[in-house]
Structure formats: structure tokens, C-alpha cells
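Quick one: the structure is below, questions incoming.
One chain of protein is taken out of this complex; the other chains stay put.
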Amino acid sequence: MSKPLIPALAQFVAATAGRNMTKAAYAAVTVGVLSMVLLTDNRAHEARGWVSGLLWTCLAYFVFEWLVRLRHMARQGRLSLYVSSSAGLVDAVGALAVPAALLLGVEPKTAWLLSVLWVLKVVPGIPGLRQLRRVLVLESGPLVSVLVIFLMVVFLASVAEYFLERDVQPQTFGSVPAALWWAVVTLTTTGYGDVVPITPLGRIVAAMVMISGLGVFGLWTGILATGFASETRRDNFLKTWESVSKVPFFAALGPSAIADVTHMLRTMELPARTMIIRKGAQGDCMYFIAAGEVEVDLPGKKVQLGEGAFFGEMALLGNNKRGANVSTTKVSRLLVLDLVDFRVLMARHPDLAETIDTEAKRRALENK
Amino acid sequence: MSKPLIPALAQFVAATAGRNMTKAAYAAVTVGVLSMVLLTDNRAHEARGWVSGLLWTCLAYFVFEWLVRLRHMARQGRLSLYVSSSAGLVDAVGALAVPAALLLGVEPKTAWLLSVLWVLKVVPGIPGLRQLRRVLVLESGPLVSVLVIFLMVVFLASVAEYFLERDVQPQTFGSVPAALWWAVVTLTTTGYGDVVPITPLGRIVAAMVMISGLGVFGLWTGILATGFASETRRDNFLKTWESVSKVPFFAALGPSAIADVTHMLRTMELPARTMIIRKGAQGDCMYFIAAGEVEVDLPGKKVQLGEGAFFGEMALLGNNKRGANVSTTKVSRLLVLDLVDFRVLMARHPDLAETIDTEAKRRALENK
Amino acid sequence: MSKPLIPALAQFVAATAGRNMTKAAYAAVTVGVLSMVLLTDNRAHEARGWVSGLLWTCLAYFVFEWLVRLRHMARQGRLSLYVSSSAGLVDAVGALAVPAALLLGVEPKTAWLLSVLWVLKVVPGIPGLRQLRRVLVLESGPLVSVLVIFLMVVFLASVAEYFLERDVQPQTFGSVPAALWWAVVTLTTTGYGDVVPITPLGRIVAAMVMISGLGVFGLWTGILATGFASETRRDNFLKTWESVSKVPFFAALGPSAIADVTHMLRTMELPARTMIIRKGAQGDCMYFIAAGEVEVDLPGKKVQLGEGAFFGEMALLGNNKRGANVSTTKVSRLLVLDLVDFRVLMARHPDLAETIDTEAKRRALENK
Partner (left out) sequence: MSKPLIPALAQFVAATAGRNMTKAAYAAVTVGVLSMVLLTDNRAHEARGWVSGLLWTCLAYFVFEWLVRLRHMARQGRLSLYVSSSAGLVDAVGALAVPAALLLGVEPKTAWLLSVLWVLKVVPGIPGLRQLRRVLVLESGPLVSVLVIFLMVVFLASVAEYFLERDVQPQTFGSVPAALWWAVVTLTTTGYGDVVPITPLGRIVAAMVMISGLGVFGLWTGILATGFASETRRDNFLKTWESVSKVPFFAALGPSAIADVTHMLRTMELPARTMIIRKGAQGDCMYFIAAGEVEVDLPGKKVQLGEGAFFGEMALLGNNKRGANVSTTKVSRLLVLDLVDFRVLMARHPDLAETIDTEAKRRALENK
């Protein structure tokens, strides 16, 4: 890594030490892992020099990042917390695994394989991972029991298969471990075909195993589907709740009304200068501004709408062609009210309907 | 393409230039792609003449269609819009890809492969595609995170497998790319069997990969199932909403009642002269006419029912054998009210129950 | 088939001509199909005589059954209806296919293969088939679009694969049809392994195909899961509705209450002399008698309960050990009220709670 880069980098990394992942880190992970993959490919041996160069660069970056973070945390007195945190662990491993291996005299090609651990740095950045984890935790009960059933079937089936096939094909079904391998490959419906029963009875057992395979699949999915249904609802509610209370338009409503409004709205985070509504497009939802600002460009003038304002309601009141382009001017959080829910909401809370109606009329006149 | 055809075709295509796909276009796509497939099959080499004839015809058709559409759009001043639209792009590719390839001196057999792109013309015609897309968009968060997890497992597993198997089977597990191939084939439970671990440890890793495969499946499906549940409900609501308001029978209801009626009804688009109810059949729903007209043929006379009328209610009031044949006389949109929902609806809105009852009685007398 | 059997059989078949399937018919189908399977197996050639004997017997039975039914229907003047019905068709095919083939000089071993069509006779007897069909019909829209997407991926992938692999492995990827075969095998994640890409690019395409395979799976299942959720609810409601109204206990309730009671109850059809409640068992539901009769054997005496009565309520009121054995005396239809729903119901309709309470107390005293 060329000298002048370092201070800049240090600064940069320090600035981002708080966040989990920086663009640079993503790039480093991608480049690093791909180079590692290439390194093992003999077809790419003439490029080996370049490749290991890249690997060393990435490693350097990660070591560097790690050190900067350590210092940063130390300053804030959160060092111990960071080191023991999963993020801290992953950083440490990413920085030390390969060098350690090299120092221990592992031959380079093998040592560099450890750089695959860098992918773990991506984990915290995965969207909706929290949600996945929650589902797995809440549904762990049935999931585990399915897994246990899975294992029992595997054991019983493999012993049966071993007993039925060992004499006919001793080389493939010569031991229960071999049969276990067959059972897993079959029950997951992977079916490599390297170990296949040939006796009639053996095949009947196999058929039953495959069908249970479908069953296991089904149960597994069924459980997860159930978990997700409830989880997504919950998630959306949490995201939306506090925004709603910030919108004066809804403040009028009683708490119970707010609760069910919240169930209807969907939150949307948008960067600045993003087109939200394109003129002439089909519209099937309206928007409330929870934070930020949007700009409606009407023929002749541009109108800014700030926190608490709403727009796009025209689409839900009769004419469903969007009348103007609307785009954000700063980072904004919008609440989307879908046509369906709009109808229901209006039905349940006529007063809201009026407010929107009058506002719509006012604008219509204004923009004459 | 024989001369006299052209004007007729031109007219025809022009007429349909607005619509996305014409029957002719569907035919052309089918014929074209199939011929392309045949062209590559050596068993069909004696039919080659015919086949390429067909291909040229289809190509001609698509070029022709494209030109007509361009002109049509140009006239309407929507040319730039059309050209930049996905439909316009697909048309252009369909018309130019093969000729371009031929001009660039690609050998014919290969050039014609590009005609597979014609299938893209079918996309806009797929029913419920919009719905699919919406689900994918709304659930993209968790879907992406599952994909990322999928990739991480693939990477970690393949490096592990490479490390464990490379010495035993250097030709198949000789590099991480090869191991990656194995990992994908395994994690998707495809299991070709061309690359199979044989060391005990390698097989244990493989087993874990397969089981995670089930997990990925499960998560994926769970997410999509959830998305669909809400999406279908929404979709149906939108389709039904405006029809409902058109039926005077429901107009009586307050807005909130309408909202939940809408949740109960299902819209049904029918061509003219379609049998809706067959005499003597089991009936478990009633119909409201949102648009069009139906004909009830009672013994002796035929009764027409127009917009806003309802029929089939007898089946829900006691006797569930259909009393007469009913069929559409023109293209009609019907709202179907299921027995289940009928009960609930009647329970919630006794007034509706009466209206239906009296009407039913009136008819019973009339048809005495 | 020995002579004396015939009259008896005729009578028997006639008696059951109305029903779709008789036990005898099930047996005949099973035996017939299995014998057909055996017939083709060379290991069983010494048993050939027996096997074809069985086949002829089954065939005779089906012909016989068919004739009896024809006569039966003819007498009732429903002949044409029957012949054109799917059941009639299946019967006809079952009776005529094999003989026809034999007469046309097809060699026996092949002709008998047609006896596999006998399995179609089972279709009408499949439980919950109606429900399956309804789901498929209602969800046909998205299902078809998934299928279309499936086919498009197959086409695009196979052409790409053909282009990439044809030079390296001309014998397997030598034509697009061959590549199509590969694509289907891969996209369904079946993965025979008879056709496998080996070029790096080819494998990348393949990997994408497999992942789309998961996607297709997921969509498919998601759609069906959604359909089922609503369908099962509907089904249960229909089954339960009329029974509920027959139970005086619920008659007291207003229509809207009945509607939501119906959503809570589950119907259960029981043959005579079936144990419903076992003394000492854990109880988590109570029963209402919609039709038939049950017998409670209390210490010393046996109490009969007829239509409209309820029992098992003790389990829901405090002590959840069943106090006595209860079994049906005749064929009965029971409505099961689950503990969960019991709580909710009692909460919503305190009057019901009282009725049950007082009755419970009365019985407690009585059985002192």
C-alpha cells in the first residue's frame, strides 16, 4: 500500500469507525475473497503475482481498519465492549487469522484460504437479518423438533438400507456411516447418485425416505412461513409507529384509531433528490411526510411540502393519473397509505376523509 | 412472405399496434422459437429448408410489426416514449438482433439462436405478473438477506470442502471455483453428482450444506408466502372496489359497510354467451351484475337482468339446487358473493338480508 | 370368476351402483394394477400364469360393474348423463381399453399396460380433492404466470448453455432440445447429472438457473399456501353452518353471533360405537351433538344425550381431567368447540357462559 494513502485512509476509517461497514470495506471483502478464489485456480497461475498483491492489500486494509477501530474505541473507553462484541471478534479474526497461519508456517496457498472469513464482515450489513433471527428464535421449538425427526429418519433409514444393501454393494453400503451419507443425500432430495440402492426392498425404503423428505421440507417451510407472517407485520408496525404520531394529520385521531392507522401505513426511507411520483403514471397510494421535505413541480411553480404534509391524495379521489412530478429535496421518511387501506380508513374515520377532501379542493383551486 | 398479404397485415397490425400482444404475435413467437430449436437438432437436418423458411417468416413479421408500430407511435407523437419503453426495446431487439448478427458475419446457425429473445415479447402478456413483481419488491429486504446468507454459506462451505478434498480428488476439487460449483449444486439440492465429497469430514460438511439448503428453501418460501397472502387480498380489493359502488344494491350501505362488503366479493370477467349457472347444479354463491347483462331462462320465458341486478340468491336461501340456467348475453363483469360471506354479511347487515329476501319472494311468486 | 358368485355380485354392485367406489372396486384396482406391474417383471415370470389370471379377474369385475351400472342408470333414465360424466367415461375406459387393445392385435404384455388407467377410478374417492381443485382454480392466475416464467427461464437458459457448451461436449449439449432437457432437469433441482455444464461460463449460467429454481419453488408454494389458508377456513365454515343452526343452544344467539360461532366450531363425523372421550384423559374441547346420540357412562348408570345436547364442558370449566367415558351409540355429527375459542366465545357472549355453567352444576349435583 503506497505511503501517502495512509493518513487519508486513517482519517476516513476513523470517521466511519462507528458504522459497521464502509463502502471501502465491502470492496475490500469482495476483492479479497475473489482473489483468494483465483489464487487456488491453476488456470490463473500467471496472474498469481497480481492476485497475491491484491490479497496483501486487502489484508493490510483490514489490519489497518482494525487498529484504527481499536484506538477509536479505546478513546471512548468502549474497548473491552468492542473486543468482546461479535463485530470486534470478526474484525480481529479478519486481521489476524491469515498472518497467524503464515507465521505458524502453514504454506501460503492454504493460509490464504482463511481470508474467506472476511465474508463474515458482511453479516451485520445484511438487511432484515434481525427479522430472520427473530423468526428462527421464536419458531425454534417446532424447527428443532423437525430437525430431530429428520435425524431419526436418517438413522433408521440408513441402518435399514445398510442391512438390505451391504451384501449386494459392499463398496458403497459397506458401513452404516456410508449409509448415513446416502440417507442425508436422499432425505434432502439432493440425490447425487453416487450411492444408490438396487435391491427391491432397498428401493422401497429409499422411496419412503424421499417422500418423508418432501414432508420435512413442507413442515420446515410451513413453520417459517408462519413465523414470517407475524414477524413482518410486527416489524412494519414498529417502524411506522413513532412516525405516525409525528404527523399532525393523525394526531387528531384517538389512540385506538392511531393503532389501526399504524397497521395500514408502510414506512419508506428515501435519499435526497429521489423521484417519488412521475407525472402521468398510475397512482394507487398517497404519502405523508414524517421527516424531510418534498418538492412538487406544478406547471409554472415548484411547491415545497414539509413534515406533516401529505400528497398524492388526488390519485385516491377519483382520477388515478398522477398530476405532477414529486421528488425529495432532502433525506426523507414517508408514510405510504395504500389505496385499499385508504378506502377502509376513510370508511372508518369520515373526519379524515373530509380533511383530505377539503385540502385536495383547496389545492385544485390554487393550481388552477 | 407473399406480396398480397402485406397491406392486410399492415392494417391488422396497425389496428392492434396499441395492444401489447396479438394472437398473431403469440403464434409467431411460438413458431419462431420452436423452429430455432429444431434448426439446432441434427435429426431434423432434412427439414432444414422448411425450418429456416419459417424462421425468416417470423423475423419478417416482427420487423414488419415493429415498423408499423414505430409509424403508429410517430403519428401519435409518442415515438420517443415507445422507443425507450421496455416494450419498444423488446420489439427492437426482436426485429434487429438476428439480422445484425447475420450482417456481422456470425454463422447463421449461431445467429438464429438470438431468436430466443422473441420469448421476451410474451412477458407483458403474463397474467398476474404485476402481482408477482409487487411481492418481490415489497419482500425484497428479507429475500436479499436470504440470498446473501446463501452466498456466504456457499463461500465458506466451498473453501472448507476444497481444503478437505483437494488432495483426495484433485481433478474435481482442485480449486475453489470447482468447489464453488459443488457448493451451489449442493445447496440448491440439485445434486448432479459430478462432484461429490468422499472424505468423512468432507461429507459431514456436505450434509450440513444440504440441510442449510432446506433452510434456505424454507425461508425463501416462507417470505414469499407471506407476501402473497397480503398481496392477493389487496389485489382483489382493488379489482372489486369500483364495481361495488356501481351496484345500487350496495349503495344503500354506509361507507364502512361497503369497505367490508368489498373484502367479501370476488370479481369475475365473462365473455358473451357464457353459461354461469347450470340448472340442477349445487349452488354455493350468488351474483351481482356490475356490468353487462345476463339471461335467466325460466320455463316458458327468458328474463334479462341488467346492471345492478342480482341472481342465484335462491341457492343461499334454503334450497341449494340451481333453479334455472343463467348465461351472459354480452361481455359482463359479475361480483360473486360466496355462501360463507353471504351468511356473515346477512348477519352484519339485516337490512340487506330483507332486500334479498323480498326480491326472492317476488320472483318466486312471479315464476309460479 | 366362478359361476355362483355372479348373482350375488350383481346384486351387490347394483346396490352400490350409486356410490362412486365400493370396497370391492378399491380392491380390484389395487390387485389389478399390482398384477400389471408384476407382469412386466421378468423375475416374476414363473408366476405369470397366476398374475394374468388376476388381471383377467379384475378386468371381468370392471366390465361387469360397468354393465350393471349402465343398466341401473338406464332404468333411472340417467344413462346419457352417466355416460357423458367423467365417472362414466372412466368406467368405460376401464372396461374397454384393454380388450380393445387385445382385439387390435397389440401384444398382450403391452395391452395390459392400459390397465394402469384403472387407477383413475380412485380419483372421485380422494378426500379433499374438491378443495385442492378450488385452490388451483382460484390461484390459477399467479400459478400460470409462474409457469410461464419457468418456461421462459428454461428457454433462455438452454440456448445460452447450448451456445457455451456445444463445442466442448457436443454429444450432450449438441442441440437445443438436449439443452432444454438439461434446463428442465436443473430448474426443477432434479439434477440427474447425465448432462452437466463444464465450462466456467456454462456453470455460472447453471448456478443462476438453480437459484431461479428455488425462486420458482418458493413462488409456487407461496401462492398455494395462500390459497389454502382461505380455502380451509371457507370449507370448515360451510360444513359447520347448517349443523350450528340445528343446535338449540346456539339458536338463542343473534345471527351475527351465530356467524362467528360457526367460525369457531369444527365438525366431526363419527361412526356408531366410537369412543369420543376417554376417562382421565386431558380435555381441551367440548362437544355439541348436531345429529345422532352419545352415551356417557357414569359410575353406576349410563346417560344418553341426544341431538342439541352438549358434553365435555367440565374440561373447560376448571378441572381438565375427563370425568367419564363418552362414546357414540349411532352415527353422529358433533361440533367441537376448542378451549381457545370457548374462552373467546364465553367472553363475547356471557349468556352462553351462564347456560353452560348452570347445566354443568346441575349435572355435578345429579351425579353426586
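By written order: A, B and C. Residues from 1 in each chain.
As a convention for this text, contacts are C-beta pairs under 8 Å (C-beta built on N, C-alpha and C of every residue); 3 or more make two chains touch, one makes a residue touch a chain.
These numbers were taken from a predicted model, which means no experiment stands behind them.
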| item | value |
| --- | --- |
| Shown chains that the omitted chain touches within the full complex | A, B, C |
| Residue touching the undisplayed chain, where the options are A:G125, A:G215 or A:G308 | A:G215 |
| Residue among C:V33, C:V247 or C:I356 touching the omitted chain | C:V33 |
| Selected from C:F155, C:F173 or C:F217 as touching the chain missing from the view | C:F217 |
| From B:I211, B:A225 or B:M286, residue that would touch the chain that is not displayed | B:A225 |
| In chain C, positions touching the absent partner | 33, 36-37, 40-42, 110, 113, 116, 119-120, 122-123, 126-129, 131-132, 135, 147, 150, 177, 181, 184-185, 188-194, 216-217, 220-221, 223-229, 232, 284, 338-340, 343-344, 346-348, 350, 353 |
| Footprint left on chain A by the chain that the document does not show | 139, 141-142, 144-146, 148-149, 151-152, 155-156, 159, 162-163, 174-177, 180, 186, 189-193, 196, 200, 203, 206-207, 210-211, 213-215, 217-219, 221-223, 225-226, 229, 233-234, 237-238, 241, 254-256, 258-259, 262 |
| Hidden partner chain, residues of chain B it touches | 189-193, 221-222, 225 |
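Here, only the chains that are shown with their structure count from here on.
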| item | value |
| --- | --- |
| Chain C against chain B, contact positions shared by both copies (same if over half, else different) | different |
| Centre-of-Cα separation between chain C and chain A, whole angstrom | 39 |
| Approximate Å spacing (C-alpha centroids) for the pair chain B, chain C | 28 |
| For chain C, residues that touch 2 or more chains besides their own | 189-193, 221-222, 225 |
